[in-house]
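A short worksheet on the structure shown next.
The complex appears here minus one protein chain, its other protein chains still in place.
Each chain carries a letter (A and B) given by its place in the written order, and its residues are counted from 1.
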Amino acid sequence: MKKYFSVYRRLCIANWNVLMAYRADVFMQIVSSLAFSVNHVFIILLLTVKVPSVYGWSRGELLLLAGVYNMFIGIYHAFISRNLNHIADEIYFGRLDYVLLKPIDSQLSTTIWKINYASLIRFVFGAGLSFYLLHDMSVSLTVSSVVLFFLFILLGMFLLYSFWLPFISLIIFNPRLSNIIMLLYQLTNVSRYPKEMYARLPVYMVAVLLPLTLIITMPTKVLVQKFSYSLASELVIVCLVMGLFARFTWKFALRHYTSASS
Amino acid sequence: MIISINHLKKYYKVHEKEPGFIGSIRSLVHRKYRTVPAVDDISFEIGEGELVGFIGPNGAGKTTTLKCLSGLLYPTGGTVSVLGFTPFERKNAYLKQIALVMGQKNQLWWDLTAVETFLLNKEIYEIDDGEYKKTLHELVELLDVESLLKVQVRKLSLGERMKMELIAALIHSPKVLFLDEPTIGLDVVMQKNMRDFIRQYNEIKRSTILLTSHYMEDVRQLARRVVIIDHGKILYDGKLDELIKKFAKYKVLSVVLDEYVMPDKLKSVGDLVEYNFPRAVIRVPRSASNVAAAQILQKFPVDDLNIEEPDIEDIIRDVFTKKT
Partner (left out) sequence: MRYVRILALHIQDVFQNRGRSFVYFLMGLLNPILQLVFWSGAIAEGGGNGALWTFREMASYYLLVTVVISFLVVHIEEDVAFLDIKEGLLAKYLLRPFSYFISKFMEELPWRMTHGFFAVVVFVAFMMWGRISFPLVGEPTRIALAVVITVGGLFISFILKMLFGLLALWTTDFWGIWGVEEVVFWLLAGIIMPLSYYPSALAAVAYALPFSYIVYFPVIAVQGSLADIEMIRVIGSQLIWILALSMLYRIVWKKGIEKFTAVGQ
């Protein structure tokens, strides 16, 4: 455990140093991240120009969903998604070797290796937007709701990671499908919309998309005091199942990793 | 034995596609596969502190063998044991004792100084501060890179980067070192530096080293024992000078003449490889080299005569092309 903390501390420093090595690029990365955040809010505003309420969610609640989404995705892109992107490249170019040669769990090391600090701006934007909307809706926060909110954010992050990893592992079998990571970025957009929206889809589609529909809806409902135990237990069960499945697929795929030739 | 390989096999299934658009369509419907034996039933052992040259042409199975030994690849068959471990189980205790350096791949963080990667590896390999400083100091001195420690990796030359890669790979003082073409792409001076370092490292640390290379000079300078592999099979495993005796069917007589002699007369002694008066190079069967030398001394005005072994590169080339 101590070893992993030391390694992670060192990785945080190294990634910070990389950021500082290219200070001019940081500005553009922040602008780009903010552009995606603002774009998301814009989309909700545009979609609700003609329909102020849909699927039982008011415009304000849909915007709150956008705020929570940005908080979530800011942390996810900062600490996790960039690594999965990196793994996809490493597999495609046969460079996973050095990862596998280190005396550290390969799944963990590939997940924590890179940190994109610039993405945290989305968390800041999302937090600001959420606070503003909650105040506007006269919703008061309690300690327990905040704790529960962050707990579900963490669970949601674990769930999204467990959803992505099996797809990444697929690349080991077919390196040409390394662009699947870009599809995953798009698929994550499913979580921008309320879970209720997907009830209209066929059951087989809902089954596949279920993890994605839970990750943002759940913590948002906690904030607007629409928390339900059944939904919470759904999230926990799906987390457990997906987590085990992700681990299994990663280990299974590694046995078939052939590396690039010299 | 530190390294023990028994009937190791690694086969790949490759898809064969005919050229052209029709071939692409045909492969959609009917896929043809072929099994390629990258490593085809090889066995050998390496003792502690040995420095073994592992040579073969491109596609012979050298890198595949190294990757099986380091645990990157799962063998199709046979058994592999390194330091008492089964490599493909990739136990942390095993990984802490080995290192694989691949000439064309890197683990250094491109945008940072090499020291950042060393510090990261220090944590991963759980090296304590004192040992880290001591090992780093030794390696930096051996490779003479003190002035480069604070330079961004992307700004280093290829040779300088290779040196840093070596330090990153050796910072945890591995007992077994797999070097996959470590001098590839380096200039002659840097190649010599690398060889000197590897030799010194082997002598000081008594680490077991398995080295692959296309440069015969690497093998000649470093390895007393060579393993030759081709098409996944071992062709030779033994001392380098024994290789010469076994596979070289001829010797080379290097002659310096006092007076000009007609080439046809020299050809009567053996195979005249080169003649640039006063120097002539004649190739003769190994068993007849002494007789041929005596003949030359008797018949021709000779200033100097040397009986030499053929160039190791020529011998190995002949082994690969099966001229022997």
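One rule holds for everything that comes next: a contact is a pair of C-beta atoms (placed from the backbone, for glycine too) under 8 Å apart; a residue touches a chain by one contact, two chains touch by 3 or more.
The model shown is predicted, which means the values in this text are computed figures rather than measured ones.
Check A:I13, A:M197 or A:V236 against the missing chain and you find that the one touching it is A:M197.
One chain of the complex is left out; on subunit A, the residues touching it are 22, 24-25, 27-29, 31-33, 35-36, 38-39, 42-43, 46-47, 49-55, 174, 176-180, 182-183, 186-187, 189-190, 192-193, 197-198, 200-201.
Definition applied: only the chains that are shown with their structure count from here on.
Mean C-alpha positions place subunit A and subunit B at a centre distance of 46 Å. Those residues of subunit B lying in contact with subunit A across their complex are 12, 59, 62-63, 67, 70-74, 90, 92-96, 98-100, 102-105, 107, 109, 111-112, 116, 119-126, 152, 180-181. Those residues of subunit A lying in contact with subunit B across their complex are 3, 6-7, 9-11, 13-14, 17-18, 21-22, 95, 97-98, 100-104, 106, 109, 255, 257-259, 261-262.
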